[in-house]
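Take a look at the structure set out below.
A single protein chain has been removed from this complex, and every other one stays in its place.
Right, chain A next:
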Amino acid sequence: MPTAEFLSRLQFAWVMSFHILFPAFTIGTAAWLAFIEGVWLVKRTDLWRDLYFFWLKIFAVAFGMGVVSGIVMSFQFGTNWAGFSIVAGNVVGPLLNYEVLTAFFLEATFLGVMLFGWKKVSDGMHFLATCMVSLGTLLSSFWIMSANSWMQTPAGYTIRDGVFYPADWWQVIFNPSFLVRLPHMVLAAFISTAMVVGGVSAVYLLERRFVDRAGTMLKLALAFLAIVIPVQIVIGDMAGLKVREYQPAKLAAIEARWTTESSVPLALFAWPDEEAEANRYAVEVPHLGSLILTHSWNGQVRGLKDFPRDERPPVKIPFFSFRVMVGLGLLMLALALVGLWRWKRGTLFSGRWYLKAWVALIPSGFIALLTGWWVAEVGRQPWVVQGLMRTTQAATKLPVGSVLASLITFVVVYIGIFGAGIWYLLKLFRDGPVPAPQRGQPATPVHGSHHRTPARPLSAPDDPMGD
């Protein structure tokens, strides 16, 4: 029989892994919508208005799923992680509270204006609402990444009677890894969204639908990725250096390094065997490990054997997750570079294999984001607050039956609800950026005496429901 703590961990991993995808997508789409509406305000062409309403519908569905899965998170710390709440609540709680006060209300309130206010407020006000929603998503990531980074690299605290007390809020918020991990996360969200924007455009181009709209979007996504992916790689490297400095056991797990050595190779593939404390089937490149991890040809990397067994993270999940993340990152970089080259030669839209590559890579941003998150969280184990508080201490002592019931419920409900949500998203993508309603005129031909004024853009003229 598994313990309540183990089931709580499974449950957290499950609800968190679902939840993280939707805010990540809404961080990206909110900024994308602000960009589109800004361009529309200047150019005033149908293309940009249609694009706005198309992505607004997508955004609304993703945002809804982010909201409901987020409420679960805000109660989870109390229900399943009461130990963490009591011991670290003094420090982490205020950060989460600032997230609610600065971000959640801003997003939720202006979302209403954004979705329903098109005919009720001025263009400028509507644009402001979009910008406020986007700002909200970014502020939210600021606070939540601060709280999570504090758990990775705690600072600015004192401990009395086994409880954390804040000593210096500036140090708590701007803890050592925060200013690297925040942009890493935000760019991951932007990249994931850009992959969807470009990939969906590639689908339309392959189908020869919405060619002008898809062409515009694909070029924008491509230009964005070509600039941002290299930046993301540099920031990821900086994050790695922080891990080496503050969480050496996590780095050893990521690289499956068992003994402390200089001039270490990089394992491209291996099967880490935790019992034998060795790797099987290793495929290694000499010196590359030292070069990447320490930026020197012969740099030293600590091995897992330096740490007592009960202070080592699991090795396989960080090791493989990290390779998936980096591998997909490099694939996306290649896609962007090939795209630039084809753009220059004027063959961007002509090669079917290239467009098909875009379609194949649509989920790659999300997969990279998710595996990256697993690296960060599993690599921190067995600690919930690095080096100071164990995950075991954090868990609520619950009856096993209760946690089993909740875990099964969350699994079933999330598969059903988010399955349906993803289905509706796919449906919206299939419909595509159809002509959106003009301001001041009804979206559908009006029959009868009752004058319908759809405040909500969420149903375009070809939408069959409604009448």
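Worth a mention:
Just so we're on the same page, a contact is a pair of C-beta atoms (placed from the backbone, for glycine too) under 8 Å apart; a residue touches a chain by one contact, two chains touch by 3 or more; residues count from 1.
One rule holds for everything that comes next: contacts and distances are computed from a predicted model.
Hidden chain, UniProt protein name from the list "Xanthine dehydrogenase family protein molybdopterin-binding subunit", "STAS domain-containing protein", "Cytochrome d ubiquinol oxidase subunit II" or "Dihydroxyacetone kinase subunit L": "Cytochrome d ubiquinol oxidase subunit II".
Checked against the full complex, the candidates A:Phe6, A:Tyr165 or A:Trp271 give a single residue touching the omitted chain, namely A:Tyr165. Set against the missing chain, the residues A:Gly93, A:Pro314 or A:Gly327 yield one that touches it, A:Gly93. If you put the hidden chain back, the residue from A:Leu41, A:Ala108 or A:Ile159 that touches it is A:Ala108.
Screening A:Gly78, A:Gly162 or A:Pro230 against the full complex identifies A:Gly78 as the residue touching the chain left out. Across A:Gly38, A:Gly64 or A:Pro435, the single residue that touches the chain missing here is A:Gly64.
Residues of chain A that touch the chain left out of the display are 60-61, 64-65, 67-72, 74-75, 77-80, 82-83, 85-86, 89-94, 96-102, 104-106, 108-113, 115-117, 120-121, 165-167, 169, 396-399, 401-402, 405-406, 409-410, 413, 417, 420-421, 424, 427-428, 450, 452-456, 458-459, 463-466.
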